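Every protein chain but one is kept in place in this view of the complex.
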Amino acid sequence: MPFIPHTEAETKTMLDAIGVDSIEQLFDEIPAELRINKLSNVPVAMSEMEIGRLMSDRAEQDAHLQCFIGAGSYEHHIPAAVWEITTRGEFYSAYTPYQAEASQGTLQLLYEYQTMMAEIMVMEVSNASLYDGGSALAEAVLMAVRSQRKKTAKRIIMPRAVNPNYRRTVRSIVSSQNIELIEVDYDKASGQIVIEDGCADNNDISALIIPQPNFFGVIEEVDALTNWAHKHNILVIGVVNPIAMQLLKAPGQWGESGADIVCGEGQPLGIPLSSGGPYFGFMCCKEKFVRQMPGRIIGRTVDVEGKQGFSLTLQAREQHIRRSKATSNICTNQGLMVTAATIHMSLLGADGLARVAAASHKNTLSLITAISKIDGVKVAFNNPCFHESVIQLARPASEVLDELIQYGILGGYDLSKDYPELGNAIVICATETKTDADIAAYSEAMHAVMHDLPIASNDQ
Amino acid sequence: MPFIPHTEAETKTMLDAIGVDSIEQLFDEIPAELRINKLSNVPVAMSEMEIGRLMSDRAEQDAHLQCFIGAGSYEHHIPAAVWEITTRGEFYSAYTPYQAEASQGTLQLLYEYQTMMAEIMVMEVSNASLYDGGSALAEAVLMAVRSQRKKTAKRIIMPRAVNPNYRRTVRSIVSSQNIELIEVDYDKASGQIVIEDGCADNNDISALIIPQPNFFGVIEEVDALTNWAHKHNILVIGVVNPIAMQLLKAPGQWGESGADIVCGEGQPLGIPLSSGGPYFGFMCCKEKFVRQMPGRIIGRTVDVEGKQGFSLTLQAREQHIRRSKATSNICTNQGLMVTAATIHMSLLGADGLARVAAASHKNTLSLITAISKIDGVKVAFNNPCFHESVIQLARPASEVLDELIQYGILGGYDLSKDYPELGNAIVICATETKTDADIAAYSEAMHAVMHDLPIASNDQ
Amino acid sequence: MLIFEHSVDKRRNPSQSPRDMADISDLPQSCLRETAPKLPAVSEMQTVRHYTRLSQKNFSIDTQFYPLGSCTMKYNPRACNKYAMLPGLLRKHPLTPAKYNQGTLACLYELQEMLKDVTGMKEVSLSPMAGAQGEFAGVAMIRAYHDARNDDVRSEILVPDAAHGTNPATAVMCGYKAREIPTDKNGDVDLDALRAAVGPQTAGIMLTNPSTLGVFERKIAEIAKIIHEAGGLLYYDGANLNAILGKVRPGDMGFDVIHMNLHKTFSTPHGGGGPGAGPVGVSERLVPYLPVPMVTYDDKSYRIISEDDCPNTIGRLSAHMGNTGVLLRAYIYARLLGAEGMVRVADYATLNANYMMVRLKEKGFDMAYPERRATHEFILTLKKQAKELGVTAMDIAKRILDYGFHAPTTYFPLLVPECFLIEPTETESKYELDAFIEAMAEILQECHRDAEMVKAAPHTLPVRRLDDVRAARQLDLVWKKNA
Partner (left out) sequence: MLIFEHSVDKRRNPSQSPRDMADISDLPQSCLRETAPKLPAVSEMQTVRHYTRLSQKNFSIDTQFYPLGSCTMKYNPRACNKYAMLPGLLRKHPLTPAKYNQGTLACLYELQEMLKDVTGMKEVSLSPMAGAQGEFAGVAMIRAYHDARNDDVRSEILVPDAAHGTNPATAVMCGYKAREIPTDKNGDVDLDALRAAVGPQTAGIMLTNPSTLGVFERKIAEIAKIIHEAGGLLYYDGANLNAILGKVRPGDMGFDVIHMNLHKTFSTPHGGGGPGAGPVGVSERLVPYLPVPMVTYDDKSYRIISEDDCPNTIGRLSAHMGNTGVLLRAYIYARLLGAEGMVRVADYATLNANYMMVRLKEKGFDMAYPERRATHEFILTLKKQAKELGVTAMDIAKRILDYGFHAPTTYFPLLVPECFLIEPTETESKYELDAFIEAMAEILQECHRDAEMVKAAPHTLPVRRLDDVRAARQLDLVWKKNA
């Protein structure tokens, strides 16, 4: 029996101890009319050898495309040590550290993680993870609303330059709580957020969301936006890329008093692309808001002998204590991903992460410089970008992307659904994983596609 | 500096403590005329990302051939748990367990391994590994000679039906010690060893090597051979496949008193094919020979409080104690491979390994039954085989094998160099990893190759 | 020691990043940060050693028996991890067009189909990222259903007092009031109280069955009737699905919507806190509201269903398909079990729990519901010991750690005083159960012999008992040099 250790003889002994004749009898409290006896749509068991072969075959399908998509998920180098340690049984197969004394490994690691995130963001506190970037933003919105109880309405400015899938996620999650999400537009030339002057006049806006960089890869004027918000008693929620934050001004330093809440997608910190998950959402805030923060928080304390130790703290915010009055319903979070990210950050260090950030910026710049020389290809915005950029094409984006696949290239993310006003636009990204040769190959392929040249043979 | 933690400041402090100005000065005892200052044929450093990509590209080359070669190395299913646990740092990065108290993990595991091997072989004792099957056989020959000091000469019967690469290895290793290796032939019809009657008349033969199954996959008459040897005061060295031993009579039960020394290749017990290594050699023997055994041996003992513990024992056989009088010069062995094999045997159990053995036998039988129906393909020997069989072809073997590659099939091992008398012969193997579809694909491909049909298209 | 304390300024680990620091002078100075974050500057070996040693300070399924009730700490097959982490799968960008990611989608689609069968629901969406998010999706669908019918007076979700904290918290996140329903003395929902509470304001009820009290709610059909007649819907919290896999299906019990905790029943790892996966299944009437994306199969290929295909969806709960890698692990696990293996999960999880319950009774422990069968878990109350010997459930839990076992869940459900919720799971052998039972018996002796020693437990772990009050009062959430 897969994974069940009982022999017939043991089962018999156990049934005797209980005083029943069969396992079936143990289910006698279930009304007979509800019972089923088998599953009809679950296939028969496979051996590990068989499933291994099936999965290997499936993993091989289209396994070798060079990926130039970013748009919220980024391909970065991940040191071998990250996942070899993360998948050690003691991390992999432990539960949430409810028994602190038997979970010091995970707890200390999470405390170290909180410290690292607070350092990167220049914020006072960090929680121990949320599900992903999108849902973290939704939680940040809820948190901002809770922190602005004095406001007459619950209105949030959520610029269109925020990742469209994050906006969708926020909408789904906060929609039942009478929160109004105001979508403000971006400047067609610079790609940056524009906020109409009068929009805060009613003093009923709880928070402004500032993406950095924004979904177009464009670097926002975070200082001005932050100061504007704070002037109108609006909280600032930064939604940022943690790799970009190695070089760009940290949210805690935006404007005169810094962002109030910062969240985002932790995936670029050592998590594989993996078709979208598991990733993890991070969240930091100013200490004064910590009791409004959702999710687990780890604190350092001492044991009865005065020795340093770690435990879950501020649990009175959480569902298992506060139930319907909790800051969020989150329980299981993304602990293992945070384990990986912590090891990843420790292996790269600030110096390594800054190099990753700079190389990604440089590669993207090289790529757009090269392809924008091609007839029918132009860069959409004139403002500096970080490691992504919007490109406008003289042919339908989906066609171009499909043809690039023939060259083994995943050429970018098609914006026509989310931003039809941009025309045939795609957003592209070249991280540090791309070599000069990869960039040249992309640019040659783009040239061929835009000029309808025959596909070059792959074998030389 | 890759893997070196020193900062400039630390280096300075350390140099000051030593009282020198530079690291260079620490090399001042090396005669200046011998010093070099750089390496000219070592390329500049790669980052882990770069070497990862290089290795991935190299690993992809020809990565998807279906392998029907056995000939000493066998593709078997290996549970995921085997290498996930084996490569845990505590096993992976420990040294030989010289400090027993700090190495109880490895030591207990090795003791368990010894027990498992002794069980499989039905022998009294086992060592903790030798390098591989071939060198283990060489050590067995040396051990037999040492155990037969009364013999007038050092002669060993090493049948031609033993793996040719093992025979080469034995020859290289024992050649300086005046040992004569007598190669006896096999029966052309059955593929079994034949020993001329008078060959033991001089009472100067130390040992007879019996392969089970032999290199042709043929099952030997081990009882008769063992009895014959013992009658002539010749020791029996079994060289066996550990998977086959799950079903075939164990060496300890051969004839009336069993084999004296048993050795072989441990690779089929959880070790990947990996272009030939690292594998591990195993060796078991009757207890009376244990002081002649080469390699590490672990014993169970107690600590000062009477608690069970494990340590290296009978070290007086070994080079680090006995130096020039040691039973062998072996020091580093294949500990990590034994770690994997022990976990593998524990995961499959006797029942699982027997199923693996039976399925491999059955698959090979299905395959040879299918292809021997093809014109120009015939089975070479009439005796039962275990999980390999020699096939004779109406066309040159190397040609046929090359053409099978076009169908994605590594079709077998060409015997023409080692056994020219067999003509266009190959030895083939289908382990439990092969599905009915794989076997059918081989047989169709063989049909096409032998009849010169065009290659079927792969895309459907 | 913290990783930061190994750090030395200017130390670099050059193998792990680009050789050169690329020029970024094209970026305006004003947008750049002035000082780098103070991440640890440690060597690769220091990192490996530090985190390897930290890992050894954890209890885990791979090292200890872990009978944490409601959490289903069973063996996480290593194959699930290995094959979900094949490079070809990890490399896939979530925005890869479906036609170039058929391998992953095939697994997800087949998982959806299997989960439909196991739950008896009409359709399944995989994207919620944990149980609580599944609950959110479920209650949001209940809301969407009522809204679509312009039934806008429904303002309450009923929740038994034994419910997990996520249930009431979820109701509130969906804009409802959570109203508690008491439990009767046998662990069933108090039907009279339920009848009294139900009304036109009732949007639905959230139930776990078997409940978190370790017993099967026998009157489920009647409860369904009461709720449905009032126009409410039934939500099934699938955290305890392990108890009934292949035995009885939430869909057949009358539930309208269910979430599953794949990280419990489908054995994906808990990872020291997550990730999980909380797919939701629904009956016919809630199908239009399922969260996107989902996977469908047509014309020989797999396709992603998004907002465009589902105008009434409650929307998207994450940027993509949720915790895909977790779903792949669950898929592999399901295929390894097969139909027969799944049924056996419930069989042996139940056998183990009932065996432990009976044997612990013999050893002198009191059960919260002694007249009931255990399901896959059961509750023991240490009320008597607390009163007579002054040792609490917490004390005994800490002492269990000294014996090399993880403690059961303590003080949940809240309504049973000084309780242990014990869930052995099907993957533990009789040997482990017996060893735990003996340890419990021995601890009971210790409580009589030397209660102070028990109250001072644990004695053999990396730290002694921690000061949680201090942790909350003197907040130290982020390490500071020289602090």
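Chains: A, B and C, in written order; residue numbering restarts at 1 for each.
FYI, a contact is a pair of C-beta atoms (placed from the backbone, for glycine too) under 8 Å apart; a residue touches a chain by one contact, two chains touch by 3 or more.
It should be emphasised that the depicted structure is a prediction, and the values quoted were computed from it without experimental measurement.
Chemist: The complex has one chain that is not drawn here; which of the drawn chains does it touch?
Modeler: Per the touch rule above, the missing chain touches A, B, C.
Chemist: In the full complex, which of B:Asn241, B:Gln292 or B:Ser328 touches the chain missing from this view?
Modeler: Missing-chain contact among the listed residues: B:Ser328.
Chemist: Which listed residue (C:Pro77, C:Pro210, C:Pro291 or C:Pro408) would be found touching the missing chain in the intact complex?
Modeler: Touches the omitted chain: C:Pro77.
Chemist: So that we can see where the missing chain sits, which residues of subunit A does it touch?
Modeler: 1-10, 45, 47-49, 56, 79-81, 84, 89-90
Chemist: Touching the missing chain, which residues of subunit C?
Modeler: Residue positions of subunit C that touch the missing chain: 6, 8, 15, 43-46, 48-49, 52-53, 56, 61-64, 75, 77-79, 86-87, 336, 427-429, 431.
The working rule: only the chains that are shown with their structure count from here on.
Chemist: Compute the distance, rounded to whole Å, between the mean C-alpha positions of subunit A and subunit B.
Modeler: 47
Chemist: So the centre of each chain is just the mean of its C-alpha atoms; given that, what is the distance between subunit B and subunit C in Å?
Modeler: Centre separation, subunit B to subunit C: 46 Å.
Chemist: Which residues does subunit A have that touch at least 2 chains other than itself?
Modeler: Within subunit A, the residues that touch at least two other chains are 47-48, 52, 60, 77, 79, 87-88, 432.
Chemist: What are the residues of subunit C that contact at least two other chains?
Modeler: 11-12, 15-18, 42, 44, 48, 52, 77, 79, 81-83, 87 - these are the residues of subunit C that touch more than one other chain.
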